[in-house]
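The structure under discussion is supplied below as structure tokens; questions concerning it will follow.
Here the complex is missing a single protein chain, while all its other protein chains stay put.
Let's look at chain A:
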Amino acid sequence: MSRDTPQTGPVQPETQTVTTDQVTTAPSPGKRRKQKEGKPASLWSDAWHDLRRRPMFIMSLVLIAILMVMAFWPSLFTSINPLDARTCELATARQGPSTGHIFGRDNQGCDVYARTIYGAKNSILIGVTTTIITAIVGGLLGLIAGSRGGVVDTVSSRVTEVFFAIPMILGALLITATFRGQDMGIWIVVMALAVLSWPMTFRIMRAAVITARSQDFVVAARALGASQGRIMFRHLLPNALAPVIVVATINLGGFIAAEAALSFLGVGVQPPDISWGLMIADARSRFLEAPLPLVFPAVFLSITVLAFIMLGDAVRDALDPKLR
């Protein structure tokens, strides 16, 4: 068939065109989900259908559920209340695991298991809320800056550069120290960490949006007369979300660790309150003598971070139709 002699009329009969189409369609019937009649699919509903059968998603959800129960109803897991100083015996400090104290005892002679369970609340709250705030604030501003461009982009990018110039711990120290008298509990830590880390999410989102913006489907949407909001939320956001999800879930562990550093420096969560970061910082000095008081909260911290990274990974994959 030659295209170079087009003056000879239709090059190929239309009927044949249709057949070719049906042949070249790769249906892969085994992988495709049967759709109910009259119920159109969308990215989010397809992603949800896909997520429900992903073992990684189920596993991460179960883990997160257990951690949440642990955080809000710690007495379900242990009969010892570590906030009560009477449960600690200095004489038994750094004792190994024994009946009733399966994780052993820490430097103060307190039960490591009970403290790990009770520490979940502060650590998870700080990690999760900081992550959510940075993802929403940084993501939204990045989306606006990336899709608007021009002056909005220049101004917001310069502002984030100011925040980048502030060292994380020093800045957090400054903020927490300033608001120390306000008795805001862990929320001051959340605020300090969020204020200093949203620029990271902002930059990633902005870069991803700028990449997506130059693609033809955005031009096509503009040619259709789509509003700025529709282009941002229907076209740019779904195509720029993946790297933000990945970085946000990885950062979650970083926030829990940063809270530990702040506690160690005397701001943030303070004894007798408990957090994993505080426990790790506390056990670090005697790690060679008694490694277990450090190992157990660290393992719980790792499991939490892992659960959220798995969740983020599963969501990211489900939102990419090519990976389904």
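Note that a residue touches a chain if its C-beta (ideal position, glycine included) is under 8 Å from a C-beta of that chain, and two chains touch if they have at least 3 such contacts; residues count from 1.
FYI, contacts and distances are computed from a predicted model.
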The chain missing from this complex carries, among "Sarcosine oxidase subunit delta", "Peptidoglycan glycosyltransferase MrdB", "Glutathione transport system permease protein GsiC" or "ABC transporter ATP-binding protein", the UniProt name "ABC transporter ATP-binding protein"
Contact with the hidden chain (one of A:43, A:76 or A:102): A:43
List every residue of chain A that touches the chain not included in the displayed model. 1-7, 10-12, 14, 17-18, 20-22, 24-26, 35, 38, 40-43, 46, 215-217, 219-227, 230, 234-235, 238-239, 319-322
